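Everything below concerns the one structure shown next.
In this view, the complex is presented without one of its protein chains, the others remaining in place.
Letters A, B and C name the chains as they come in the text, with residue numbers starting at 1 for each one.
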Amino acid sequence: MTTPSDPPTARSGPRAEHVVPARTLLATAAALLALTALTVAASRLDLGAVNAVVALAIACAKASIVALFFMHLLYERRFPRVILVASALFAALFVAFVVFDTTQYQPDLRAREAQAPPPAR
Amino acid sequence: MTAPALDRAVPAAPRPRFLAGHFEDLGAQTETAQLGIWLFLGSEILFFGGLFTAYGVYRANHLELFRYAHHFLDWRLGALNTVVLIGSSLSAAWSVRCAQLGQRRGLRATLLVTLLLAAAFMAVKYLEYSHKLHHGVGWGASCHPDAEILGELPAALRAVPVPARLGTFFAVYYLMTGLHGIHVLAGMGLYLWLLARARRGDFGPEYWAPVDTVALYWHLVDMIWIFLFPLFYLIG
Amino acid sequence: MIGALHRTALAAAGFMPERASSVAAGVDRVFLFVLWLSAFFFALIVALTVLFVLRYRRRPSRAEPEPSPSHDARLELFWTAVPLALVFVLFGVSTRTYLRMVEPEPGRDPLRIQVMARRWSWWFDHPGGRGAPELHVVRGRPAELVLASADVIHSLYVPDFRLKQDAVPGRFTRMAFTPVLAGTFPIVCAEYCGTDHSRMAARVVVHPDQASFDAWANEGAAPAASLVDLGRTVFASKGCAGCHSVDGSPRVGPSFKNLWGRQEKLAGGGTARVDEDYVRESILRPSAKVVEGFANVMPPVPLEERELQGVIAYLQSLGEAP
Partner (left out) sequence: MIPAARAAEPAGAPAESYLAHGRGPRAWLLTLDHKRIGVMYLVVITLALLLGGVFALVLRLNLWRPGGGLVSNDTYNKLFTLHGAVMIFLFVIPGIPAALGNFVLPLQLGAKDVAFPRVNLLSFWLYAIGATLFVAVLAVGGVDTGWTLYPPYSLEDARGLGILLALAAVFVAGFSSILTGVNFIASIHRLRAPGMGWFDLPLFLWALYATGVIQIIATPVLGITAAMGFMDRLFHLGLFMPEYGGDPVLFQHFFWFYSHPAVYIMILPAMGIVSEVVSVFSRKPIFGYRYIAMSSIAIAVIGFFVWGHHMFVSGQSRWTNLVFSFLTLLVAIPSAIKTFNWLATMYKGAIDLRTPMVYVLSFFAIFGVGGLTGLFLGALATDVPLHDTYFVVAHFHFVMVGAVLTAFLAGLHYWWPKMTGRMYGEGMARLAAALVFVGFNVTFVPQFFAGVAGMPRRYATYAPAFLGWNRASTVGAFVLALGMGLALGGLLASLRSGRRAPANPWGAASLEWTTPSPPPHENFEATPRPTGPYDFTGLRRVSDEAGWIRVPAEAAP
């Protein structure tokens, strides 16, 4: 009995291998260079805490462009996207939890340091 | 329900040279390789994620230190390296295209360009590291910047005494850029290997999975640098 | 019925430490709540397992299973929802008690005590200046401890108070409680800290009233009259007692009993006589001369000149080498 509707397994799937067009590649690189220039320019302005936000936002935009076009995520199945987003999310949550906790107890570190500074090097 | 095992017609065509025994065809093998490298890249993100956490913790709690210390880094060199890596990513992506289209000369050329740009990146990194280490800007307990490098700081900072924890900033800096540098070196090794195989004529429209998986890895290395550059060179 | 069982269990739990702080009873209530919850579910699991094995065991008359559904969304939703509800209840009950465990009781002026942990001893600086290797508090008066560590992580654990807090080097941590029973209770170290971790013990003395505490705090309040007294205080407060006994029993370091004038065999060969210079060197640069048979683990102890003299006088008072 053959079942033509079998999911793809050890054989190749229905996804045609996608050759990324040359123009797309060039446009991607151009966009990345432009964003690099933008982030450098933005850092020259003194915006206080906003500087960090702007820099991170631009970096995220650049990373997304790399992932979508250079890493051809745009043409992939869903699963690689899930992997990338999930691991970035877990990493972000890890950073968030730990930074949150350490800023909470920072005064106790400062107070102790004021009382007994670490030995001079 | 059918019986558990049914014989299937054995394909008559000879098996392609690079097809492993447990796959039916090269397309399946390529897709599996891509899936595997994506999983590995997910792991890499968390690997760097640990260091990003360290960065976040020390920056959140020692903001002044980070603001001060990032002036030791030359953003022009950082930007140059960013451009170099973007270029190498472009040529890496192009090499995949060449392999898929069977353009053998183009493949060899793009692989070589990627390799050379990676080497250029490491050369710039070497200049940066050696400049700092030469002037006593080491990591942790061995961070004692000398007068010359302090003189290169913006005038407003020269008046400020050197903060006690400067070495912590540089510990994070050297760990993150160093681990990234190790990844670049590993990438260079992989591109050498690809180049050798490309010269042998291994790759073509049927078999290009190694070119693609190495390129995916290379783009991740680029992506990490895209974050390191502003975090260290621009906002401090 | 459950209430009666509950009280019986409470009374029978004789192996539990005393409930000597104001939060201990609350902690035990949460403990028993979880205990009953767990006991119920454990009994359910075991009972169902045994019942099913007995009833549905495979035997000649029962070669095949009876037909029964392979899933049941309502049933599964039921045993998802019940644990979920219980989790909310448990979190609420436990958190209410926990928030009382980390804040000093409001109202009365708390007794503030500085704690210094080091390998392998405790030192408690009480208000009014008296320091001691044991913790003194007053029944009914809130106490607030600020913990620090001189070397590695330790953890101050008083089982009878149901309280525990790590002392972390490089920072302060805090602990608050109100003792409700007078008496003495053991303090142990609960965070692994090396060789004598299991011997890093002290005790907490709960005075029945403030007057008793004040009497203790003021005795010997005058600045150390003699050098020997000063040395004894230094010996206790700098943690020397963690490794060096004064009764001849072996610890991590050599005992100080009958030490003065002894010829010590050194680890690298050679000998040294215990005199003023040797003691001074061994305190300020311990690794210079290590006695054979002991590990080179002592940290340098920076003492002032008068403190050094005090320690020397104290060592002399412990007897000379035979």
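Definition applied: contacts are C-beta pairs under 8 Å (C-beta built on N, C-alpha and C of every residue); 3 or more make two chains touch, one makes a residue touch a chain.
Predicted, not measured: the structure shown is a model, and the values here were computed from it.
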Chains on display which the left-out chain touches in the complete complex: A, B, C
Contact with the hidden chain (one of B:50, B:106 or B:136): B:50
Per the touch definition above, residue among C:111, C:143, C:189 or C:290 touching the missing chain: C:189
Footprint left on chain A by the chain that the document does not show: 1, 3, 6-7, 9-10, 79, 86-87, 90, 93-94, 97-98, 100-102, 104-105, 108-109, 118-119, 121
On chain B, residues whose C-beta touches the chain left out of the figure: 1-8, 20-22, 28, 31-32, 35-36, 39-40, 42-44, 46-51, 53-54, 57, 139-142, 164-165, 167-168, 171-172, 175, 179
Chain C residues that touch the omitted chain in the full complex: 13, 15-17, 26-27, 30-31, 34, 37-38, 41-42, 45-46, 48-49, 52-53, 56-58, 62-72, 75-76, 79-80, 83-84, 87, 90-91, 93-95, 97-98, 101-102, 151-153, 155, 157, 159-160, 162-166, 168-171, 173, 186, 188-199, 295-297
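Following the convention adopted for this analysis, only the chains that are shown with their structure count from here on.
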Chain centre separation (chain B, chain C; CA means) in Å: 48
Rounded Å distance between chain A and chain B, as computed from the means of their C-alpha atoms: 13
Inter-chain centre distance, chain A versus chain C - centres from mean C-alpha coordinates, in Å: 44
Chain B residues counted as touching two or more neighbouring chains: none
For chain A, residues that touch 2 or more chains besides their own: 109, 118
Of all residues in chain A, those that touch chain C in their complex: 105, 108-109, 111-113, 116, 118
Chain A-facing residues of chain B, complex: 2, 6, 22-28, 30-31, 34-35, 38-39, 41-43, 45-46, 48-50, 52-53, 56-57, 60-61, 75, 79, 82-83, 86-87, 89-90, 92-94, 96-97, 100-101, 141, 164, 167, 215-216, 219-220, 222-223, 226-227, 229-231, 234-235
Residue numbers on chain A that touch chain B, as the complex places them: 1, 8-13, 15, 17, 19-20, 22, 25-26, 28-29, 32-33, 36, 39-40, 43, 51-52, 55-56, 58-59, 62-63, 66-67, 69-71, 76, 79-80, 83-84, 86-88, 90-91, 94-95, 98-99, 102-103, 106, 109, 118, 121
